[in-house]
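Showing chain A:
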Amino acid sequence: MSGPLVVVDALARSFAGVPAVREVSFTVGAGEIHALCGHNGAGKSTVVRMLSGQLAPDAGRIVLDGEAADLRSRQVAQRLGVALVDQELSVVPALTVLENMTLGDIDAPLVTRRRAAVRRCRELLDEMGLDRLRPGQLVATLSMGERQLVEIAKALSQRARVVILDEPTATLSEAESRRVFAAVRRVAARGCAVIFVSHRLPEVLELCDTVTVLRDGRRVVTAPAADLTVDRLIVHMLGETPHRLETSRRPDPDLTHALRIEHLRVPGRLADFTLTARAGRIYALAGQLGSGASDVLRALAGLHARATGSVQLRDRAVAFRSPVGAARAGIAFVSNDRKGEGLFLDKPVAGNLVATRLDRLGRGPLVAAGRERRTARSLAELAGLPPDRLADPVLTLSGGNQQKVFVGRSLGRPDVHVLLLDEPTRGVDIGGRAAIHRLLRDAAEAGLVVVFASTELEELLELGDVILTMRDGRVVDTYPGGADGAVLMRDMTEGKDAA
Partner candidate 1 sequence: GGGSSGAGTAAGGGGTQGKTIAFVGYGDASPWGAAYNKTFKAELASSGVKINDLTSMDAGTQVQNFNQAVSQKPSLIVAALWDTTATVVPIQKAKQAGVPVLIVDGRPDPAVQDDVMSVLSDNVKLGEFAAQNIVEGLKAQGRESGKVIVLSGTKAMLVTQDRMSGFGKVMATAAQYQVIEDQDTNWDPTASGKVAQQLFAKHGCDGIQAAYGMADYMALPIVQAAKQAGCRVGGTDGLVVTGGNCFKAGIAAIKTGEMYGTATEDPVTIAKQTASYVTRYFKGENPPKSELVKEDRVTKATVAQFEEQCSQA
Partner candidate 2 sequence: MMSLLTAPPAAAVRARRARPGRLAVALAVLVVVLLPVAVTTERFLTLGNARAILASAALVGITAIGATLVMIAGSAVSMAASQTATVVAMVFLATLDRGLTVATLLALLTGVVVTAVQGLAVGYWEANPIVLTIAAGFAIGGGAIWFSGGTPVSAAAGGYEILNATPLGLPLAVYVLLVLAVLAEWILRRTTAGRQLYLVGENRAAARAAGLPVGRVTVVAWAFFGLCLAVTGVFLASFNTSATTNLAGTLTLDAIAAVLVGGTAIAGGKGSALRTLGGALLISVISDVLLLRGYETGVQILVKGLLVLAVVVLVHLRGRR
């Protein structure tokens, strides 16, 4: 084997006349782990989709092992040895773990040989640290992280020459990510070319051999990871250094505006949670998946019907077992599932911005069109959205801007007193992230109680006035103002006992 295993040569692709990828070229050698970095909408996934046979390039070519490859479909790509973990979670909840492992696999025999398949599945699960799962278990019963791990295990198990992972770790905990890295390294050591896409820059630098940075569909640089630092990567991605947020910490002493949560419980998920959250401050729930952090938010938002306990806002009891009750009490929720539980993707940006306040936009049961337009426009301005996109479907916005719409929807509402956000910047690039953090900071300053959950250390430290670490459905510790990242990480992953 002489030349590189994968040659991407002047690949280009546009959507509706707007270029998403412009003449991108790079190569990946056998055994190399090659990162693709870039801010949201830079074109990473578009490159990935062309490489994996989901999307036809407008121009350019892909050469695999010295031969020009026409990747017409996923099947063709698989036959040529390209395995994929898509950016979107792509396991089917209606199937078992085992069935998912072999679904669409061109090497799977037409007639199922069950015993052998179960054995192989077992091995793969163990390798991923998923020894608690049974091959016959429905994926619907798995947590999001477990599902992601199943998908990764599947891709890594295929007899592939090229393995592409598009943001595989976005929903994973630190510990889970480690296992994935180990597996990726094993696959690379076997002689595979690995293409790895992630927004988590430290992990990129740790895992990968080479990094290609994309910006606005163009390749900016390709360099050995050893020659890069996080800061230099960011400069490449954005073309400038982002300014860090300075945080103001002025607590509102007025406890009458507080959100009082007492003994909040969700059977099987949240053991006991008590917190008095004051207006004007941002509370950060630090916890990996399954820690209960996101369950606190979901319970408060009325999405856990089995939640018990007592919740008071401004000295009034909150009917928190239904979303309507929570909303009526003044609680707004931004889910971590933007597509499924967040935006109305086919509706225009303006319609999404006003979706939750239609009842306040007119007299009685009517919606006043003029008021609606004005509200949408001022919200777009507030959220930093391009005003010329107000009439476009949200679907056509980049991930970062979609998230701004999602957050912006709950801003400037006199009836909202509490803002709950689950992973407020999931899959959002650094620029978009800073903008969203600014929005949340402003919201707190305006007198809202802000509570968010996150798995990202940086975000927790940057945004949280009070940080609560959580693990196994309980609060591990509370850090009012400033905390050490290492301490947080230890709390989240090991709890107090290890201390």
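Here, contacts are C-beta pairs under 8 Å (C-beta built on N, C-alpha and C of every residue); 3 or more make two chains touch, one makes a residue touch a chain; residues count from 1.
Behind the choice of candidates: all candidates are chains of the complex that A comes from, given by their letters.
Computed from a predicted structure; not experimentally measured.
Listed candidates 1 or 2 all sit in this complex, but the one touching chain A is 2. Those residues of chain A lying in contact with candidate 2 across their complex are 16-17, 301-303, 323-324, 326-328, 331-333, 335, 340-347, 351, 355-356, 358-359, 361-362, 365-367, 369, 377, 386-389, 391-393, 395, 409.
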